[in-house]
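One structure is given here, and the rest of the page talks about it.
Note that one protein chain is taken out, while the other chains of the complex remain in position.
On to subunit A.
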Amino acid sequence: MARVLVGVKRVIDYAVKIRVKPDKSGVVTEGVKHSMNPFDEIAVEEAVKMKEKKLATEVVAVSCGPSQAQETLRTALAMGADRAIHVEVPAGDYETLQPIHISKILAKIAQDEKVDIVILGKQAIDDDSNQTAQMTAGVLDWPQATFASKVEKKDSELHVTREIDGGLENIKVKLPAVLSADLRLNEPRYATLPNIMKAKKKPLKKVTPKDLGVDISPRIQVISVEDPPVRQAGSIVPDVDTLVSKLKEKGHC
């Protein structure tokens, strides 16, 4: 029986149109709807499933960020996590918080909480880093199984199917281990009303990076955040001949 730690990140909801701040220092987050990173939802679902299959004893959700991160933790609790840890990072510091900092935080919590499996989303849809799971495994010196699309527990090993370029790879990892969840691992559940109510009463512990002995001083400086280039307007040509000559002109045929 294992204890599972899942990382959940609060990101701008994917149905929201992203806007760059006028001073180009970042994207507008104020008054913008956020939700749990979709890959983290998959990670939580997998952990909760493990618990339901009696492969795990306890699911602990952790999130780093300002106080709103607690909303995301409540969602994880409503989906079935048993308790939550909020690593408080003030909004100002959060802007320069990088996967390296998160990995150190997660590694420390994994050790303190004596977890056997860490499951993270393969990447967050805001910064698309895809580094946290790998670095967390590195810091802990544990085996890693990233981009998992299927996970089976056999004795003290996990059999993991990984989505790789051009196919699937089947690997075995010994516990403790770090996993990252790919899109097809499962379909996350909706939190039901009774579980949303129950989640309000589940324990949520607050710690700071300092408590964990992790230095979160920035290692990068954001110089400029730019909008992607706008697609140029097309033009209508009167007939096929003009179309063909235009295409030839531009070297398309």
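Some notes on this structure:
Heads up, the rule we're going with is that a contact is a pair of C-beta atoms (placed from the backbone, for glycine too) under 8 Å apart; a residue touches a chain by one contact, two chains touch by 3 or more; residues count from 1.
In this text, contacts and distances are computed from a predicted model.
Think of the chain that is not pictured: of "Alpha-1,6-mannosyltransferase", "WD40 repeat-like protein", "3' exoribonuclease family, domain 1-domain-containing protein" or "D-2-hydroxyglutarate dehydrogenase, mitochondrial", UniProt labels it "D-2-hydroxyglutarate dehydrogenase, mitochondrial".
The omitted chain makes contact with just one of the residues A:T29, A:S63 or A:Q123: A:Q123. Here the missing chain is touched by one residue of A:M1, A:I164 or A:M197, and it is A:M197. Even with one chain removed from view, subunit A keeps its contact list with that chain: residues 13-16, 18, 31, 33-35, 38, 123, 125-126, 128, 183, 187, 189-194, 196-197.
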